[in-house]
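All protein chains but one are shown at their positions in the complex.
First chain written, first letter: the chains are A and B, and each begins at residue 1.
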Amino acid sequence: MNLRALGLAALGAAAIATAVPVSAADTQYIPGLMYRSGPYAPNGVPFANGFQDYYKMINATGGINGVMIEYEECDTAYNNDRGVECYERLKRPEAAAIAPLSTGITYALIERATADKIPLLSMGYGRTAGSDGTVFPYVFTLPATYWSGADIIVNYIAEKEGGYEALNGKKIALVYHDSAYGKEPIGTLEALSKKHGFDLSLFPVAHPGLEQKATWLQIGRQVRPDWTMMWGWGVMNSTAIKEAAAVGYPMDRFVGIWWSGSEQDVTPAGAQANNYKSLNFHGTGVDYPAIQEVLTKVHDAGNGTGPREEVGTVLYNRGIMNAAIIVEAIRTAQEMHGKKPLMGEQVRDGFEALNIDNARLEAMGLAGFMEPIQITCADHEGTGRAFVQQWNGTEWKPVSDWVEPNRAGLLRPMIEEAAAQYAAEKGITPRDCS
Amino acid sequence: MLYREAGQFKTSYAKDQAIFPIRQDRILMAILIAIAVLGVPALASEYFLETIFVPFLIFALAAIGLNILTGYCGQLSLGTGGFMACGAFFAYKLATAFPELHLVIIFLLSGLGTALVGAAFGLPSLRIKGFYLAVATLAAQFFLVWMFNKFDWWTNYSASGVISAPPREVVPGFFLTGNDASAVTKYLFLVCFVALMALIAKNLVRGRFGRSWMAIRDMDIAAEIIGIRPLWAKLSAFAVSSFYIGVAGALWAFVYTGSVEALAFQIDRSFQVLFMVIIGGLGSILGSFLGAAFIVLLPILLNNGMLAIDPTISTALVSHIEFMIFGALIVLFLIVEPHGLARLWQIGKEKLRLWPFPH
Partner (left out) sequence: MNASAIRNIGGWAIGVPLVIALLGFAFQGLASFNSSFFFAWPYFIEVLIAGLLQGVMYSLVALGFVLIFKASGIFNFAQGSMVLFAALTMVGFIEMGLHWTIAFAITAVVMALVAVGIERLVLRPLVNQPHIILFMSTIGIFYFLDGFGQTLWGSDIKVLDIGIPKTPMFVGKGMFEGGLLINSFDLVAAFVGAALVIALAVFFHYTRIGRALRAVADDHQAAMSIGIPLKTIWVVVWTAAGVVALVAGIMWGSKAGVQFSLALIALKALPVLILGGFTSIPGAIVGGLIIGSSEQLAEVFLGPLFGGAIQDWFAYMLALVFLLFRPQGLFGEKIIERI
C-alpha cells in the first residue's frame, strides 16, 4: 500500500468523525448509554430495546405534550471508559437525563453529570449514597437502591422464618460480583447481621463469573447457609444457578437482587432453575395498556427495536419503566418550565418534583406495573420497595407483597453518613432542602 | 525539495548527538508543539479534548513505558494493567493521606512505588523467557488487580471499592482534578507533562541504559558475555517501564476518568497498550505516540463513522462490525508493515528527501 492512499484514507476517516449530527431544536433530546456488545450484552439488549420502544410509543402517540423525543444511543459494552467516551459524545445541555445502566459507569459520571447539569438516573443501581439529594442534586436512584434491596431480602427471609428473632443464629450467604456493583450491599448486610444476629458469609465471584465451582462447593457442602443471596449480572447469574443445582442447594432459599432475576438468567439453566427467587420492582408480562400500546403502535407498525417475543420479559419491562420515569420527569418539568423542549437543568427540577401517584400511573397506562413514586429535594430514592418473584419454569410469578425496607430507622442515616463523607472528600457544601 | 539536509554540517559532537539533527525536523517539531499547545485547545471541542486527546496522551505515556520493556529490552509483558492500577491506587492513597502535596509530586511518587513493584515482578525474567515470561507477567496482572479490589485499605474503606480523585489545583486557580477541572487545563498539563517524560525516555534509550537494554533484547547471552549484567539491565528496564506505566495509571484515574475501580485495569488494558506498542513500532518513542493515537482513535472513528454514514444502523451491529474491522485492520497493518507506524513514518521521510525528483 502506498503512503498517499493511506494518508487519504486517514483524512477521509477524520472528516467522517468530525461530522457530528446536528439536532433539530423542537424535539426533546434523550441520550441512552446502553450495551449491545461485550460479555453482558445478553442482558443489556432487552433492556435497551424496551427503553427505546417506549420512546417510539410516546412519539407515535403524540409525544410529551406534543414535544417529540429524539433518542440517541451509544454502546458502552459495560466498559467504564467507553461509558465515559459515550457520555462525552452524547452529552448536550438539552439532554433530559442520562441512564448509564452500569454501577461502574454511574460512579464515573456522577461528577461529570453534576458539572454539566444533566440529571443522572440510576434506576435500581449505582451509588446508593446518591439518593441524598442535599449532596447529590443531579443524581436520582429511584425507585430503590441496593441497600434497600439488601434490607428487603433480609426482611423477606425474616418473614419466612417467622420474625426477626428467628434470624438469630441463622446462616445467610451473599454471592456477589466482585466489583463496585456487587460490593454495594455488604455494608448494609453487615449492619443487619449485627442487629439481628445472623451469620453472614461473603463469596466474591470474579468477572465475568464463569468460575463458581469452588464458591458453590463451599456454600453447598461446607457452610450450608439457610439462605443465599446473589448480586450477580450477566453470565454469572445463570452459572450460579447451575452450580447451585449441581451441589443440590434448595432453589427456593436462593434469592437474587433485581438484576439477577430475568429470563436470560434462568433459561440457560433449564429445569434446574425452577423455584429460584429474585427481587423485582415492576410487573412482567404484557397486560398493561402502555405495553399493549407498544405492541400495537410500535411492533405492529414494524418499528420494534427487537423481536416481538421479548416484550413483557423482565429486562424489557425494566427498560420500559426506566424510559417511563424519564418521560414523567420531563412531563413534570414541562408543567414548571413550559411545554417545549427542556434543558437538562430544567428536567432536573421535574425529577425533584416527581410525584407518580396511582392516578398518574393509570393515565400512563401502567397501573399496577409499579409502585407510586414521590421524590423530594432531600430524598432521591422514593419508597425503595420491591417484591419477591419466583421462576416456575415458564414465567416469573410474584410470591410476596411489596416488602418495605427499613429506610427511616436504618438506611437513611447510613446514606446521609456516606453522603456527608463524600461531601467532605470533595469539598461540597450540602444544599439546604428544608 | 523541502526536506533536504544537504548543506547542514555537523561541526561538533553535541550537534552530532542531537535528537533532531536535521533542521527541518526541528522546525517540524516546533510547529507540532505550537499546534499542540496553542492550536488544539483553541480549535478542538470539549468532546475531542476530553475523550480523544486526554486518553491519547495518557496511553502514549503508558505505551512509552511498555515500549521500554518490550521494544527496547525485549521482555514481553502482559502486566501493564496491573501496574497502571498500582500507580492509580498509590496516587490515591498519597493524595488522601497528604493533602498538601502537589499533584505532580504525587504522580511521580506513585510512579516510583510502581517501579519497585515492577522490579519485584521482573525478577522471574532472569530465568523465564519469551511467551513463558508473558504469561508469567499475567500473574502480576491478576494478583495486583485482585489486591486493590480486595483490601479496602487501598480505597480508604469505601463501600464499593471505587476511588475518586480529590479536587486539586495544578497551578493556583486551575483545577486538574475534580468538578471544576476544565478540559483545556487537563489537556495542557498532559501535553507538557507527557512531552517532558517522552524527552527523558528518548534520552534514556539513547544512553548507556538503553544500549544495555537493546543488547539484552538482541541476544541476552551474547550481551552477558560482553559484560552487561542481565540482572541490572532487565530489572532496570522493568523498573523504568513500570515507572512510566504507574504514572500513566495515576493520570488515568485522576485526570481522565476521575473515579476508577480496580476492574478498570483488567487484562484488556494490558492488551490495549501492547497493541499500541506493536502497531506503533517496537523500539520507538515516536511509535508509542502513533500507536496510542491509532488505537484510541480507531474505534471511535469506526463507531462515529458508521453512524455518520447510516444513522439508523443498530448500535449492536456497529459494535460488532467495529470489532471485525478493528481485528482485520490489525492483521492488515502487520502484513503491510510489521515494524509499525514508526517505520512507515521513516519510509515516508526517506521518500520525502527525494521528492519531487525521485532520481
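Here, a residue touches a chain if its C-beta (ideal position, glycine included) is under 8 Å from a C-beta of that chain, and two chains touch if they have at least 3 such contacts.
All values derive from a computational prediction rather than experimental measurement.
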Margin query: I'd like the shown chains that the missing chain touches, ordered by label.
Written below: A, B
Check: Which one, A:Gly32, A:Gly104 or A:Gly234, makes contact with the chain that was left out?
Finding: A:Gly234
Checklist line | From B:Leu76, B:Ile163, B:Val194 or B:Ile228, residue that would touch the chain that is not displayed | finding: B:Leu76
Note to self: With the missing chain put back, one of B:Cys192, B:Ile267 or B:Ala308 would touch it. Which one?
What the structure shows: B:Ile267
Item checked: Listed residues B:Pro124, B:Pro166 or B:Gly348, member touching the removed chain -> B:Pro124
Margin query: For the chain not shown, which residue from A:Val45, A:Ala333, A:Leu366 or A:Ile428 touches it across the whole complex?
Written below: A:Val45
Margin query: Considering the whole complex, not just the chains shown, which residues of chain B touch the missing one?
Written below: 70, 76, 124, 127-132, 135-136, 138-139, 142-143, 146, 149-151, 219, 221-222, 225, 267, 271, 274-275, 278, 282, 316-317, 319-331, 334-335, 338
Next item on the list: Quickly run down the residues of chain A that touch the omitted chain.
Entry: 36-39, 41-42, 45, 178, 202-206, 208-211, 213-215, 217-218, 220-222, 234-235, 238-239, 242, 245-248, 264, 267-268, 270, 272
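As a working rule, only the chains that are shown with their structure count from here on.
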Notebook entry, point to check: How many angstrom lie between the CA centroids of chain A and chain B, rounded to a whole number?
Noted result: 35
Notebook entry, point to check: Which residues, counting only chain B, touch chain A once they are in their complex?
Noted result: 46-47, 50-51, 55, 96, 146, 149-150, 159-162, 164, 166-167, 178-180, 256-261, 263-264, 266, 268, 297, 300-301, 303-305, 307-309, 311, 314-316, 318-320, 323, 336, 344, 347-348, 351
Note to self: Touching residues of chain A toward chain B in the complex: what are they?
What the structure shows: 1, 3, 6, 13-14, 16-17, 19, 21, 34, 36-38, 41, 45, 48, 73-75, 77, 79-81, 84-85, 88-89, 103-104, 107-108, 110-112, 114-115, 127-128, 178-181, 183-184, 186-187, 204, 206-207, 305, 418, 425-427
